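One protein chain omitted, others in place.
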Amino acid sequence: MHISPVLWEFLVKWLTNSALFPAEASTIAPWADALYFFLLLITIVGLTLVGTLVFGFAIRYRKERNPVATQIEGSTLLEATWTIIPLALFLICFVWGALLYFRIYNPPPNAMNIYVVGKQWMWKAEHPGGQHEINTLHVPVGQPIQLTMISQDVFHSFSIPDFRIKREVIPGRYSTVWFEATTPGTYHIFCTQYCGTKHSGMIGEVTVLTPEDYKKWTEGSTSGMSLAQNGERLFASMGCNACHSGNSAARGPSLAGVYGSKLTLTNGSQVLVNEAYLRDAILNPSQHITAGYAPIMPTYQGQISEEGLIDLVEYLKSLKTNYRVQQTLTTSESNNQSAPATPEVVKP
Amino acid sequence: MSSQHHDPANVTNPEHAEHHIVGPKTYAIIFITLLTFTGITVAAAFVNLGILNPIVALAIASTKAVIVILFFMHVYYQSKLVKMTVAAGFFTFLILITMTLTDYISRAWGLW
Amino acid sequence: MSATSSTIVSLPDQKTATLPKKNYINAEDGLMSWLTTGDHKRIAMLYLISITFFFLIGGIFAGLIRLELLTPQPDLVASDTYNKLFSMHGIVMVFLFLVPSVPATVGNFLIPIMIGAKDLAFPKINLLSWYLYLAGAGFILAAMILGGVDTGWTFTTPFSTHFSNTHVVTAGLGVFIAGFSSIFTGLNFIVTIHRMRAPGMTWFRMPLFVWSNYAASILMVLGTPVLAITLVLVVLERTIHIGVFDPTLGGDPLLFQHLFWFYSHPAVYIMILPGMGVISEVMSTFSRKRVFGYTAVAFSSVAIALFGFFVWAHHMFIMGVSNYSALVFSLLTMLVAVPSAIKVFNWAFTMQKGSITFETPMLYALAFIGLFTIGGLTGVFLGSLGMDIHLTETYFIVAHFHYVMVGGMLMAFLGGVHFWWPKMVGRMYPESLSKLSAVITFVGFNLTFMPQFILGYLGMPRRYHSYPAEYQVMNVLSTAGATVLGIGFLLPLIYLAWSLKYGAIAGNNPWQATGLEWQIQSPPLTENFVETPIVTQEAYDYEWLAHKTEQEVTTVG
Partner (left out) sequence: MDNTIVATHESHAEEHHHHASLPQHRHHFETEEQQREAGTFGMWLFLLTEIMFFGGLFFAYLLYRNWYNPAFVAASNQLSIPLGTVNTAVLITSGFFMALAVWAAEVRKKGMLVLMLVLTTVFGLGFLGVKYFEYKEKWEKHHIPGANFDISEFVNPPLNPKTGKPTEEPLAPDMAQKTQVFFSLYFAMTGMHALHMIIGIGLLFWYTARAQRGDFSSGYVAPIENFALYWHFVDIVWIFLFPLLYLINRHPV
């Protein structure tokens, strides 16, 4: 058969460029693939077994060979066998899957945190150093990265198939996922939760760099201010420092070193202060009143963007002493510009 | 042609119960009981029982509901089948509540 | 009937045979007699026509989707159109085809006959449920014609309530109404099976088809109302912003997911269980053998229905449910896989020591077993927590549920229609053509959906209008398969229609099957039985059948 060389060349190129198996580019990937191959093995064995039985019986007992059927009621022993063996296999799948799940959703303590904001139809990444990226994500190789993600509008889902990770990005709540890239290169980022017209355009690329390249990239693309520095500005301009000044007479609790601590709330419950708690306490303060304080903080719902919230959260995480808070307080008071555009503070 | 092959085996079974007429006297007693319980539940709401308040209110409501189901709705006199059906309904309702709560309750347990 | 022939089909002498003079089709004349009928068989035929119509519509959508995905670029339709295509494909196929497919057609036709009743318990409600189906379908059609819906069949909030600017309310109401149609069908079945069995028809003498429909009916009755209230809340949220699902007002969008999947996961079993019933009937008949482990198969249906209510959150593993509850739901998901495994092995062993022939329904049944095994086992991938993270929301899950729904349910539906067609219309279809179409369907199906498993593991997300170029080869294969599959689905439509007039007269029992439905004329009388049958034999008692036939021969001869 004659195939035109042009077509042949096209076909060869087309087929070699097509993928059959995703790259293993994170520390999770081999673990996920191991489970995948185990499950695949079960499937193939199961299918072969059923296939052999069905075809075997179909040939052996077809009407030409076996004109009269022998009636069999059933066999408790056999039935117990194919109840217990699948059950055992499925339970192994459950345990194995659960272990992998913990691995993927439990970030190691030394992970570097990057914020991701999803909105119709783009991904915005914010690095702690203040680098902003849209639909791209630069990460160093060999360093655990935790993504703290939130959506501004609908459900999205952040997926990097080559890393075997994925997590829903939810409006109104932080969700996290982590990975550690092993091979430099670029990989797909997909939004996998249907999110509207340009759902299939909500894609990006994660670029894994060597530590040196990453350092170069960070320096080359910084906007000059880190997230925490932006947050500090916001903290002052929104007048947060007026109450959270760290003074003993202040109307709000001191926020220095609050991140990572255990707080007792007015309703007596103990909470661990993490990113999600900080964000929620800014938006729904009345549900997060530290014991000993009055519920007077106004809500900032609708007055601050998700990016602003991230800046504030990052700032509060970095806040170890109240020295600079008080400095900014005196500056802003002397400038007499502390009136934030917030609603009337409720009378106690 | 309707009942010539009527087989008693199909009616004397747990799915069947003799029909029972409940009289006005029973209904009146039930009616008074229900009104009394309504009074009690309102009164109980004005007593501070702390966490017990909603529990008492729900317990009284459930009692009332059970009384209505058993007597006004005749389940007490019905076949096992109907009793099972009613139970199945509430059972599924409980599944909906408890299984969904496994999520909401345990969300606060840990970081992930 | 010679013992060495390779078929069990025995038709009456075509020269003398005629259709019975009186039957449910010609009992009354005129369109109105059909539209006001209380006869479960006529309603089943009305359903069959309507769901076939909507299957075609859904199929056209599927074809357009596959055509668009032939190339990586978004070139055939605009993104919005593409989103509407897959949404309408899902809504039509799930709510207007799969949910009513076997129960409302084959089930409606056969359940009363199988248990020896003259009709369903509530004929008027049965008719009402068809009208509700039509009304729901009307709303969905209206939404389509007015410009479509683009939320996917899952109506995910807050997209459906605040962001989509398409006809969500109309489509939601349509699904709501269609849901009541399925509630009433289920209710009717349960009451009928409990209260209308013929004398001697004990629970363990019922055909397994009745058991599986009974289990599915329980799910319909208890699950569907939760979907109904969820859709009501979505409509309220969309129209007057009540805030129950809106995070900016304090609502929890995940609550929608919980309530939606509380119905929609059991709905998967509503779709597959009746299909499993068909397979039990067919496997037994063409193996000339009682179903292996009748009790286990019967109880596994009920177990699936029961466990089906406990596993819904496995659709939400990565959606931000608490990871502790993800553990619970994953474990329960593994448990629900076991009854399905039991069924598959029991069907396989039904063939052991049988006397097997390979008529069309049997081919569909064998295809079902293979495809359902793949569909079921890939379900274990998705139930396994860590694997689910990578596979969910990709083409893997698309392939998985198409293996279960199309490879499983649709094969069972086609098998059931071919199996009972002679009973429904009294005529046979051309056997060689139908065998050919069964093979074409099987090949086309695998070609369409097997590549999607690979695409899924590569990470290609579902509901994508355009995709990276390296995924093209598999997509081309898939589209090619869809073409073959389309032919496989169109052929039966043609030859079944042909058979209505020209098919061979089937006689009462062309397959030599044991069910009560095969002991009466085909097509049956309006009241099914002249006298109420008294059942003394177990289901699938071929010796009883042989004896009975012998007796008849001697009586007549």
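Chains here go by letter, A, B and C, matching the order in which they are written, and residues are numbered from 1 within each.
The rule we apply is simple: a contact is a pair of C-beta atoms (placed from the backbone, for glycine too) under 8 Å apart; a residue touches a chain by one contact, two chains touch by 3 or more.
Nothing here was measured: the structure is a model prediction, and the numbers come from that model.
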Among the chains presented, those that the missing one touches: A, B, C
Omitted-chain contact residue, chosen from C:233, C:362 or C:484: C:233
Identified contact with the non-displayed chain, of C:53, C:131, C:203 or C:544: C:544
Chain B residues that touch the omitted chain in the full complex: 1-3, 5-6, 10-11, 15-16, 19, 21-24, 27-28, 30-31, 34-35, 38, 41-42, 45-49, 53-54, 57-58, 60-61, 64-65, 68-69, 71-74, 78-79, 81-82, 85-86, 88-90, 92-93, 96-97, 100-101, 104
Chain A residues that touch the omitted chain in the full complex: 73, 283-287, 295-299, 301, 343, 346-347
Chain C residues that touch the omitted chain in the full complex: 20-22, 27, 38, 117-119, 121-123, 125, 183, 187-188, 190-191, 194-196, 221-226, 228-230, 232-233, 236, 240-244, 249-252, 255, 259, 262, 508, 516, 519-521, 525-527, 529-538, 541, 543-544, 547-548, 551-552, 555
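Just so it is clear, only the chains that are shown with their structure count from here on.
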Most heavily contacting chain pair (counted by C-beta pairs in contact): A-C
Per-residue multi-chain contacts in chain A, two or more chains: 105
Where chain C touches two or more other chains, by residue: 254, 323
Touch list for chain A against partner chain C, complex: 14-15, 17-22, 31-32, 35-36, 39, 42-43, 46-47, 50-51, 53-54, 57-58, 61-64, 66-75, 78-79, 82-83, 86-87, 90-91, 93-94, 96-105, 120, 153-155, 157, 159, 161-162, 164-168, 170-173, 175, 188, 190-201, 203, 301-302
Interface residues, chain C side, partner chain A - complex: 3-8, 74, 79-80, 83, 150-152, 156, 158-159, 162-164, 247-248, 253-254, 287-290, 292-296, 317-320, 323, 326-327, 330-331, 334-335, 337-338, 341-342, 344-346, 348-349, 351-358, 366, 369-370, 373-374, 377-378, 380-381, 383-390, 392-394, 454, 457-459, 461-474, 542-543
Residue ranges of chain C in contact with chain B within the complex: 194-195, 197, 199-200, 222, 226, 254, 258, 262, 309-310, 312-313, 321-325, 328-329, 531-532, 534
